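Read through the structure below, which is laid out as structure tokens, and then see the notes.
Here the complex is missing one protein chain, while the rest keep their positions.
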Amino acid sequence: MEPLRQLAKEKLRGKKAIAVMSAKGGVGKSLVSALLALSLRGAVLVDLDVHTMATTKLFGLEGKLHEVTKKGIEPFKLGELGVVSLGGIVKDKYVVLPGGNAGEVMESLVAYANLGDANYVVFDLPPGLGDEVLTLERLTDFFPVVVTTPSAVSVKVVEYVMRYLNERGKRPLLVVNMAYMDCGDGKVARPFGDLKNAEDLAKRYNAPVVELPIDPSLESYIGKIHEYDGVVKGKVKKELVPYLT
Amino acid sequence: MEPLRQLAKEKLRGKKAIAVMSAKGGVGKSLVSALLALSLRGAVLVDLDVHTMATTKLFGLEGKLHEVTKKGIEPFKLGELGVVSLGGIVKDKYVVLPGGNAGEVMESLVAYANLGDANYVVFDLPPGLGDEVLTLERLTDFFPVVVTTPSAVSVKVVEYVMRYLNERGKRPLLVVNMAYMDCGDGKVARPFGDLKNAEDLAKRYNAPVVELPIDPSLESYIGKIHEYDGVVKGKVKKELVPYLT
Amino acid sequence: MHEWSVAEAVIRTVVNWANENHVTQVKKVKVGIPSFSFLDVEILKEAFDTMKSDSPLGKAELEVVFKDPTFKCRNCGLTFSLKDVRDQLESLKGEFGEEYPLHLMPALAPSFLKCPKCGSHDIVAETQDITIDGIEVEESGTAQTVG
Partner (left out) sequence: MHEWSVAEAVIRTVVNWANENHVTQVKKVKVGIPSFSFLDVEILKEAFDTMKSDSPLGKAELEVVFKDPTFKCRNCGLTFSLKDVRDQLESLKGEFGEEYPLHLMPALAPSFLKCPKCGSHDIVAETQDITIDGIEVEESGTAQTVG
């Protein structure tokens, strides 16, 4: 009998849970999570990467603390979107946790979050294939959005996740982020190699693929990602969202 | 009384332990670890990122199993360099572990590794600020090499690590990876923004900085990184190694 | 203020348990809470009493037991108690105010507390968070320990 786990489960009941994940770091999980949550109607984004809390950096929420009411931790509001992050609890303190505690913290974060009448809960996961994934599996039957770049190392590492999810009976969607860069004049560059590795991976696991370009202008939207309306957001809306609604 | 921890500690005694770390993923920890270990005389590279095992991918060691002798787990040999990775134990199986087990596995990996008469042990750490860092602290008084990219999110996340290490009384070295790209004709591009954020961070923590360029040719050395002798390796040898020897 | 969420968690959990075990009336629920979370018992009980109606917990009483954790430093081996880190807790409350991180999430303790001997954050506590330590039901009149 674990009251916080029970509450976390009930908070998620009836909502569509989407887990943005990848064993590899730095492939764009947090960015894709943010743009996806911004593109869904009625979503709460829950940042489960308790060591980096990238969400607070993307949305300019650093140093802000969550309000806590009778209904729990009130998400930060960015238009229609709600955002919940451990950053809103610990401010700018580093989070260092021995094994097991991270899972407990994640469970409390979901249990205490006021998810209101959101239809979607988007989880931004840390890299690896550890407690975070297991903890989320305990809480809900999530839909996995697996993120990779085209690079050989990334695709190989992400294959672990695909195989794991497959064995768990899940059908993930594969996002190949930073797949290409538009150089103007119809020219396209592929700084992380061609897409063959990633596309083969998707085929092996029978997963739909969405390819997202590199947009160098993204860096200038760090801190105000909700104002970004460029090519990556467009692709997320047009190609990723339809698989999830 | 923990016999494996005891053995791990004694294996490291008298050797210089270097921890390549970053709370952020995908910044180049594994690449820097590999190039650094290749540039030191008499080093063993120990891959502690048990979920990705990137080292096996960089060196083309996938599917190979470590030999185990009376002296323990025999490192893979690449010229003078020894490489130890969980990949050499689990082959191509995914590793999924609940909290705490990852630390245990790391401890066994070090305890059983035959480090021979190596002078240097380079640890490639996973992202985050979790059990891996704490486990390594229990084993040895390591020298931290902290890796970031110039991007704003990365620098903010890496600040947590700098602050943590600082409070623990350590003086890290900061590597700004993918700092710039040589476009020929003396032209330099900075796809991840300028270096001000990263350099300010280094100044705040009184840390020496080494900047490494982007080398697009690196992708073609995945699987044979020991054959790479390009510009990043040159910088590692000339600018990073002197701080560590 | 998240005492209301805690009460909700306890109620939902015990109601589930009661339904599964065909228990129609619960007399008492005993809840264990790490002492350093400093939950407000008054608010917790008020929340519990407000939300318990129309359930097998309609007449249930809430008993709160504050548990003092024992910490163990995995770096130097020291075992220590709350009073050894009292000053650290106080300065944390000073910095964050009432809704301070360990109030909401006791499992964050290793991030905010250091071993008083060696300064390491590598500390484990056996009391991680809220537990249900006992449920007393009307039918038998005896305390039944679950968890």
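Observations, loosely collected:
Every chain is named by a letter (A, B and C) in the order it is written, and numbering of its residues begins at 1.
The definition used in the following text is that contacts are C-beta pairs under 8 Å (C-beta built on N, C-alpha and C of every residue); 3 or more make two chains touch, one makes a residue touch a chain.
Everything numeric here is computed off the predicted structure, so don't read it as measured data.
Taking the full assembly into account, the omitted chain touches A, B. Note on the undisplayed chain: of the listed residues B:Phe76, B:Tyr94, B:Phe123 or B:Phe142, the one touching it is B:Tyr94. Check A:Leu65, A:Leu134, A:Met181 or A:Leu244 against the missing chain and you find that the one touching it is A:Leu134. Interface note: of B:Glu104, B:Asp182, B:Glu199 or B:Glu239, the residue touching the hidden chain in the full complex is B:Glu104.
Of the residues in chain A, those that touch the hidden partner chain are 134, 137-138, 164, 167-168.
Contact between chain B and the absent chain runs through residues 1-4, 6-7, 10, 65, 68-73, 89-91, 93-98, 101, 104-105, 108-109, 111-112.
Assume only the chains that are shown with their structure count from here on.
A comparison of C-alpha centroids places A closest to the centre of the full protein.
Computed from the mean C-alpha positions, the centre of chain B lies at a distance of 40 Å from the centre of chain C. One inter-chain figure worth recording: chain A and chain B are separated by 26 Å, centre to centre, where each centre is the mean of the chain's CA atoms.
Multi-chain contact residues of chain B, defined as those touching 2 or more other chains: 134. Those residues of chain C in touch with two or more other chains are numbered 74, 121-122.
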